[in-house]
Each structure stands twice: as structure tokens, then as C-alpha cells.
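The complex appears here without one of its protein chains, the remainder shown in place.
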Amino acid sequence: MPGIEKTAPRRAASAGRSSKLGLPGPAFALILIAPCLLLSVAVIGYPIFDVIRMSLFDVSRTGVVREFAGLANFAKAFADPVFLQAARQTVIWTVCVVGGTLLVSVPIALILNEDFYGRTIARTIVLLPWAISLAMTAVVWRYVVNGDFGTLNMTLAALGLPFENYPWLADARMAFLIEILIGILVSVPFTVTILLGGLTSIPESLYEASAIDGAASTKSFYYITLPLLWPFMQIALVLNVIYVFNSFPIIWIMTNGGPANRTDILITYVYKQAFAFGKLGNAAAGSMVMFAILLVFALVYLFLTKSQGARNDD
Amino acid sequence: MGKKFLAALIVGTATAAALLHSGSAWAKETVRVRVAEYSTKTGPFFQGLAEKFNAANPDIEVKIEHLPWPEMQQQLVSDISAGTAPDISHMATRWMAGFAKDGALAPIEGLMSPGFADTFVPTYLDLQKQGDHTWGLPIAASVRGLFYNKKLLEQAGIAKPPATWDEAFEAAKKIDALGDGVYGIGVQGRDLDTEGYWFYSLWTHGGAILGPDGKSGFASPEAVTATNNYLRMIKANVTQPGVTGSSREDLQNLFAAGKMGMVLSGPWFNAQLAEQGKDVEYGISRIPVATTEATYGVTDTIAVLESSKVKPQAMKFLEFIFNKENRLEFGKLEGFVPVLKAESTEPFFTENPKMSVFLEMGSMAKFAPLFPRWEEMADGLKTELSRIYSGEVSAEEGLKQAAAKMDAILAEEE
């Protein structure tokens, strides 16, 4: 994957020594890779083909592929104001959740990397959101933020705050904000784990050296920690963008895209088109657009890291 | 990537050819029945029926699968498209038209025993017909009424439940004024049946979903008045806070907790109140009226699929489900109104005031139209209602949008 492309020690794989030892050639390598590739292509290949086909054909609500429709499904999607609205909201959703996750995760990872009493407990608690599936997290939170019976208002009211029966999900902006916060909450464990891995790999000696040089700890953070952590942040960024962009359960369960489509993102839009409205062709076209957006993102990322990698090689 | 798809195709096709025979493994006399759950009791109830039926019919084996409602459409679509659909499936009647149009359902008028169709209350069976065919049977039927909390009404000094919307508004104001976290009347603003909650007002104000010109009636003057009827309650703060965040279930929970004076709901709510709202003393009256008496009637359908190879056996099981004894048990369990003529005279329905009111209203029930693309029209309406209730647009403006969307879909369908 991209992070690896750049950083894996390809240069270390010295071909000279390999041939001296009479290593098996590329054919053997392919045999090792084959099961992985076969499994992937066999399971995911056909469904991808199916989606592409449905996006180009007129499809009945029961999945019967009728005549070729060209780009009509795509035209319909782009003519639908709700689709465009959902696309805009998907960008907001992804940027806010991924950005927020990194902002929250970096300090948490830094703290968890310190040596303090109860660190194992703290680390376990930070990982806890990961122990429940997204759908269930969303179900539980829907109950937590319920205006009249939820535990959030119960607690806020007990603290004397004016949230006796505040309806958190009634206003679209507030509902979206809550969904974003929950999105951040569930993305933190994964991100912190990756960042912690990065932090533990920074040799202590580097800090000692900088301490001898009299550098302040903020300085060593900017000049040592951050640059060394950057590749890990990149990986977290790329994977989170992919996962969050496609993340379905939180929004679906908490607001179903409402009120008035204000919290719809592309994946919930596509799901509604397919399974509530029976428009499988439109849904497939929407899925292809989603895929294209992620692909462009990945290409831009690859391009940026490639050029950066080239610089590093000099 | 193209090569990889090709490879997948080749691998897939080759393997498929090898496995073709093992693919269709459903035994001949097995009838697969899929039901959706109204409550966690639904699955076990049909399981029990199947066991009884299987014992009496050694040549047929009925297998019950039960699913939650939110997954029904997705699963049914996946199944029909893959050729693994059950023989009998439960569905919302409003999906039926679409599935029938796309050839997924089997017409059953030729499969039914003579006289069987006559055992139904005609209104409910007629809803399962489209074109010249009957596409299913009404497995559940409900009409809606006004649930009111007797104690709250009494405290607010209201002698009898409101008969008109103006009375309802006045009553809601008085109940809401009791304070202490009590709300006057519930208005639903999200999820399943949001449009239904609006229909109560639409129809009792003399409006219609489809106007006399065959175009959407969403933006008619009656519809605007009907919407403003709810809006005045929202603006006067006599509803629960956050109408656009309240689903049907939220309203029912508020009522069951004794926090809401009045709510419009259906007979199933009796079953929930018996468990959850034991302390709430309540009565049920007809839906308040402005110009016309009406209520919203809804049925769910159980249909035989076109792909079934055991249609007569499937029909036999359906006729078993719809015998009087089994229907009565189901009605008592889940709280639905009778769909069989013979059921309608049972003391359970006629002598229980909490059921009889629904029987009375049956004759004035109106229904949502059976358009294949009704879900989309209803969704457009829901979106606009959400905007109207939150005060973002006026009733006129929002309803005009909803009507335009419905008309566009109607035009596309022709």
C-alpha cells in the first residue's frame, strides 16, 4: 500500500546476494502471492463487475438487467439535487471526522506514550470504542442522546444545565455535529494504535541528544516527534479517509439522512436509492461516482508521496 | 483492472458451471416463508403455526424465516435477484405494487380455494389488487385513532376527548400548561409513517393525495390548511420539543411514560402500553375532524413469489394462516384490526372499547395509493414536511415542492 511503496526497504533487497544463494525467481514469488490475489479477485471481482454493469444498464428493482442505458443512470444521479447535496455533505463529513480524529489522536498517543501509573488501563479504555460494532455504537448513542429519556440529558440536567429535554437530533446541524463527533470517537482507537506504534519506534537517544543540546520539549516535539510521526499520520489519514467516506451505520441509524436530507452522505443516498426506492441502476451509478472520488484521492496521494519519496532518495 | 475482472469472470463462470447442479438445492415440497417482525413475538408465533401445519400435512414442510423490518427490502431484493427468494414473503403493501410491476409476485386469484376470498373484509382485500390480479393477502391491517391520557385531560379540566382539531389544539394548550415536562400533543417528524401522521390532518381537512385532475394533491389549499393545523401547535409549543427528531416510536414512548397528553397511533400501541405503560390510564377516540371524518388505513401484505415452484402448497399454508382461529390469535398478540369478516364479530374486538373504536373507524379509512414509485413520492413529502415543521419554509412553499416531485415521478411513469 502507498505508505509502504515509499518506505519499504526495497533498496535493501540486494539482488546480488539473492542470486548468489540461488533464490527462487519471480515465479516462486507469484506462487506465494497467488492465493491472496485469487481470493480477492474471486470474491470481490464479480461484485465489482456487477456494480459496473448495473451502472450502465436499466435495472429492475429486483436486479434484472434490462437494456443498455449508457450514462443515463449517471445523468439521473447528477440531475438529482439530493445527490449533489449528499456529495457536499460527504466531503464535510470525511474532512471533519478524519481531521478531528487526527487532532484528537496525536495528543492522546503522545500521552499514552509517556510512562505513568495506570497506563495499561488508560490504553485499554482508549481502545474500547473499537470493541463494539459501528451499528451497535450508533444504536447505543441514539438512546444516549434521546431528548426525554437519554442518559446525556439526564446527566446534564443533574449538573444543573438547561438540557432537561433538549432534542439533539431534531436540528440538522446539531445532528450532523453529533454524528461527526461519534465518527471521531470510533476512529480514535485505530488511529492511536498506529501512532503509538510510530512513537515507540522513535529512539530515546534522539531526545536525549536534543536535551543535551538544550532544546525545549516543544522544540523537540516539532523537530523530532512530528517529522518522525508524519509517515504514520499519513497512513492513518489514508485509511481513515477510505473508511470514513464509506461509513454507513452511524448516520443511517441515528438520523437516516434526515432531517430533510441534511445529514445524508453518498453511501446513505446510494442505499436508499437501491433498497428503499428500488433504483438499483441509479444506486450503482452513485457507487461508481463514490469509487471515482476515492480513486482520485488515492492518486493524488500517491503522486504526492512519490514525489516526496523521490526527494528523499536524493 | 480490466484484466482482473476478466479473470474473475472466467474463474466464476468455470466454477459456476461445475456447481450448477448443487445450486438449486431447495427440496420440492418445502415451502419457505419469510415474515417480518412486528414485535419479538412475531417469529415464534409463525414458527408455532408452521409446526401445527406441518404435523397436519405430512407432504409439505413449511420453514419460517423471520427478519427485522428495516432489512426486509434489502434482503428481498438480493434474494429475488439471486434466485433464492422464499416461496412466500411478507412485505409492506406499498412495496407490493413495485414488486408486482417487475414480475416478482404471483397472482393468487387462481390459487385460492373457492369462497376463500369472500371470507375477507372487502376493503382490505381490495387493497391487495391491482390491474386484474390479486397480488397477496392482508396479513396485518390497522387504522389509527387518538390516544389520550385520561388523567392529564382531567387535570387540565377537559371533560371529553377532543372531536375537532380546534378542540384538540385547545386541549393541547391546557395540558401543556400543566408543566412538569408534560407535552400537549405529539406530532411526528421523522422516519416510518411521518407522511401518515400528516395524512390524518390532510384527510380530515378534506384533502386528498391524488387530486381530481390525476395530479398530486399535496399542495392543494386543503393540504396547506392541514399542514398549518400542525404548525400552529408546533409554534405554540404544545407539542414535544424537536418535532423533526421524533419518530413514531419516540412519540409512543413519551405517551407510555405519561409525558404526553394526546398522540395519534394504531391498535398495536395497546400491546405496548400493556407492557410498558402500565400506569397510564388512557382512552382512544376518533381522529379529530376539521371538515371530514377520516383515518389512515394501512395494510401489510403476504404474497406468493413468482419464482416459487410450490405455489399450491404455499397457498395452502396461507389459507391455514388465515383461518379464523389463527387470525384471532395473531390479532390479539400484535393488536391488529380484523381482516376476516368472521373475526369482526368476536367479542375481543366488539366489546373491548380499546379495539372497537378501530372497528368503527374502519369504514372511514383512506389508504395510500398503490404506485410502484410511491416510496419516492412519500420520501419527497417527508423531506418537505421536515423543512416546514422546522420553520425553514412556509407550508405553501414546501408542499409545492413535494407536489412537483410527485408529479414529476407520475409523469415519468406514464
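Just a few scattered comments:
To keep things simple, chains are lettered A and B as they appear, and every chain counts its residues starting from 1.
The working rule: contacts are C-beta pairs under 8 Å (C-beta built on N, C-alpha and C of every residue); 3 or more make two chains touch, one makes a residue touch a chain.
Assume contacts and distances are computed from a predicted model.
Taking the options "Carbohydrate ABC transporter permease", "RNA polymerase subunit sigma-70", "Response regulator receiver domain-containing protein" or "Ferredoxin" in turn, only "Carbohydrate ABC transporter permease" matches the UniProt protein name of the chain that is not displayed.
Screening A:Ala87, A:Leu102 or A:Leu134 against the full complex identifies A:Leu134 as the residue touching the chain left out.
The residue from A:Leu37, A:Leu161 or A:Ala209 that touches the chain not shown here is A:Leu37. Of the candidate positions B:Ala271, B:Ala342 or B:Val393, contact with the hidden chain is made by B:Ala271. Although one chain is not displayed, chain A still touches it through residues 1-5, 7-9, 12-13, 15, 17-18, 21, 23-26, 28-30, 32-33, 35-37, 39-40, 42-44, 46-51, 63, 104, 107-108, 111-112, 114-120, 122-137, 139-141, 143-144, 149, 151-152, 154-155, 185, 188, 193-194, 196-198, 200-201, 231-232, 235, 239, 242, 246, 248-249, 267, 270-271, 274, 280, 283, 287, 290-291, 294-295, 298, 302. Of the residues in chain B, those that touch the hidden partner chain are 1, 4, 12, 15-16, 19, 22-25, 36-40, 42-43, 65-71, 74-75, 77-79, 81-84, 181, 192, 249, 252-254, 256-259, 268-269, 271-272, 275-278.
Throughout what follows, only the chains that are shown with their structure count from here on.
Within the complex formed with chain B, the chain A residues making contact are 38, 41-42, 45-46, 48-49, 52, 60-64, 82, 146-149, 164-172, 175, 255-256, 258-261, 272, 274-278, 280. Residues 4-5, 7-9, 11-12, 73-74, 77-78, 80-82, 98-99, 102-104, 181, 189-191, 240-246, 250, 253-254, 257, 259, 372-373, 375-376, 379, 382-384, 386-387, 390, 392 of chain B are the ones touching chain A in the complex.
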